[in-house]
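With one protein chain withheld, the remaining protein chains of the complex are depicted in position.
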Amino acid sequence: MTNDPNAMLDQWAEQPDYKWGFVTDIEADTVAPGLDESVIRFISAKKDEPEWLLEWRLDAYRKWLTMEAPEWPHFPDRPWGPIDYQAISYFSAPKSDEDRPKSLDEVDPKLLETYEKLGIPLEERAALAGVAVDAVFDSVSVATTFRDKLKEHGVIFCSFSEAVQEHPELIKKYLGSVVPATDNYFAALNSAVFTDGSFVYIPKGVRCPMELSTYFRINALNTGQFERTLIVADDAAYVSYLEGCTAPMRDENQLHAAVVELVAMEDAEIKYSTIQNWYPGDENGKGGIFNFVTKRGICEGDRSHISWTQVETGSAITWKYPSCILKGDDSIGEFYSVALTNMRQQADTGTKMIHLGKNTRSNIVSKGISAGHGHNTYRGLVNIRRNATDARNYTQCDSMLMGEECGAHTFPVIEVANDTGHIEHEASTTKIGEDQIFYCNQRGISPEDAVSMIVNGFCREVLAELPMEFAVEARKLLEVSLEDSVG
Amino acid sequence: MLEIKNLHASIDDTPILRGIDLTIDNGQVHSLMGPNGSGKSTLAKVLAGDEAYEVTEGSILLDGVDLLELDPHERSAAGLFMAFQYPVEIPGVTMKYFLRTAINSVRKYREQPELDAYEFLSLVKERAAMVELDTDLLDRPVNGGFSGGEKKRAEIFQMAMLEPTACILDETDSGLDIDALRIVADGVNKMRGDNRSFLVITHYQRLLSYIVPDVVHVLVDGRIVRTGGKDLALELEEHGYAPIESEHAVDA
Partner (left out) sequence: MSTMTTAPQTNLASRLQDIPEDAITSLRLKAHESMTTMGWPSMRDEAWRYTDTRTIAGTEFSSANADVTVELDQLEPYMLGHDMPRIVFVDGIHQPGLSTAKSSKGVQIDRLADVIANTPDRLKGRLAAHAEWSDDPANAFSTMMLTDGVMVEIAAGASMETPLHVIYLSSGGDQPISVHPRILVVAGDKSTGTVIETHAGNTDNTILNAPVTELIAGDDVNLDHYRMVREGSNTWHLGDLAMNQGDSSEVSSCVLAFDGPLIRSRMRATLAGEHGNAILHGLALGNGSRHVENLLRVNHMVPNCRSREEFKHVLDDKSSAAFTGRIYVAEGAQKTDAVQTNRNLVLTKYGKAIARPQLEIYADDVKCTHGATTGELDPEALFYLQARGVPTSAARGMLIQAFAGEILDDVRPQALREQAMILLRDRLPAAEHLALTD
């Protein structure tokens, strides 16, 4: 063990034990790698989708073929070559999908075990945690808990596939309404091949009685995960939604291209929290998830409120900008983010706040931590349109650097097109001070605990936005990476 | 008992401490005085294990334990406390959380059971009263936005919480007004006892009117050049360090 902060920080660069890296040996239905219209037809048929949805997918696919992958993300340490989309399998489901489980008792015990290992309570004891869970394993949703209890309140919480069958009118109305099928390269790909995901509808005036949660797990080799989440909060409804993600350790890069759409009507509030811990690859940058996600919410109604909170510790490459379109007057958009990049991880993340309505407010707090050869980029847009009078934005982007090979980059764009908008943007870059570590040491706190404490302190404003159970998990996640790399 | 023997230390190959011998028995308060640049604060940092300094010779024993073998956090657990001249800010970490981590780290090392939330808060209440510290401060980030007086009081409060056997006060009086000085001194005096030794480092005599030392040492150019009773401090107050410095200038 060492006390030298520099040596300690160097050790940060070493690979933390990825505790979620196991592979579950489950019989799976996987289509052969490759992508063409027949694959899309296969997925759609497998899910017994209506004709319009198949057409929607095919439309997206045809547009995707004409689009180019974005080149602008800033990944200085990891030029990522073109992805071979033909080498990816676009559908993998645990075999038991054939006769989808009716209750948890019917779920493959190995699957339950997997979620147990992940620390996700699928069992009814989850009741104690007050969280309803939808678990998505590779391409399909394997279990959704507490549906009956939610139903009593009129809340719909089910897998996307089920929603297509049971609530086609809602899906047809809202699918692609916030993130159009051809919004960007990866959204188009997702629209063509998405396999499952979660759907939530909170009716007028209902406060969802428990936290809703989805856990995503990529298990199968050479598969991509393309899930889709759609949450609609009707007038004066409230929901807090959590998602967590893990994947096994694989030497090959795996692609995750999700789309999340949120719709908040008048006086509605949606709180969306993510803990993203996909496999980051090893210290040489081998393997790991390419995480290209499009998340966007629309504050459709007056006084609506959408809040994004994310803790991003995984993935080899992360590319996501959870955004808010503030359309309703007096609506509020928030973005709280912690992104940690270690080893060879690269994250290009941030948000867009588009102010259309009057008196709209947005708040952005972004904390980037770079260690090892990691590079962390904040990219954001705050756009105040001419008619968005009295709009306000406050942005704070802080970066913490550990070690001499990493980088922190901040590329915000602020556009204000009227005289009543008020924008404040602040950014800073710091390192953990040797004096801070020494001070902690002098009080009996070990160097690794000191680093973890200082990092947690740095992220405090963001962690405070997470629901209690998730905050604990997030803190542990940050700490675990630290413990294992500093010791 | 803190025993320092023939301690030599340097920074970037420049010797700062050139053979310090100093033994503080339990129950005693020693004061270390000296002009600026004499090496007073260096001694405090070397005792606490600041790696910027290299110990080239000598030994430091605390109750028989060789501190030089220990990392800074282990020295703390072994019973050494240093009140910083410039307490460091740690944004986002509340004082309470910080202290609870500290106290339980130390207790774990000492093989004592960790304090639960209730025990911890009772202790906080009791010790905060001792140094007249507003407990609201404890919900703020460590030293964040504290006034000079609050920072120093918080240091003494932490000392009271961690119950060390050897306490080093590094220029704790600097930047304090007379009221704050009295409060800090009261806190220290309450902690004086048979099982604890103090080393009070200061440039001025005034702190020593409140914390009356048993022994006063004068440090010049990294060596203790005079040792005496509490009157030595008064003598220095009157004549300054110049006479002693010139007396020992030849050695420098």
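Chains: A and B, in written order; residue numbering restarts at 1 for each.
As a convention for this text, contacts are C-beta pairs under 8 Å (C-beta built on N, C-alpha and C of every residue); 3 or more make two chains touch, one makes a residue touch a chain.
All values derive from a computational prediction rather than experimental measurement.
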item	value
Chains in view that touch the one left out, judged over the entire complex	A
Given A:48, A:84, A:169 or A:419, the one touching the chain that is not displayed	A:419
Positions on subunit A where the hidden chain makes contact	9, 76, 386, 399, 401-431
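Definition applied: only the chains that are shown with their structure count from here on.
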item	value
Centroid spacing, where centroids are CA-atom means, of subunit A and subunit B in whole angstrom	48
For the subunit A and subunit B complex, residues of the former touching the latter	1, 3-4, 433, 435-436, 438-447, 449-450, 453-454, 456-461
Subunit A partner contacts - residues on subunit B that touch it in the complex	48-51, 71-73, 75-77, 81-82, 84, 87-93, 97-99, 101-103, 105-106, 109, 141, 158, 162
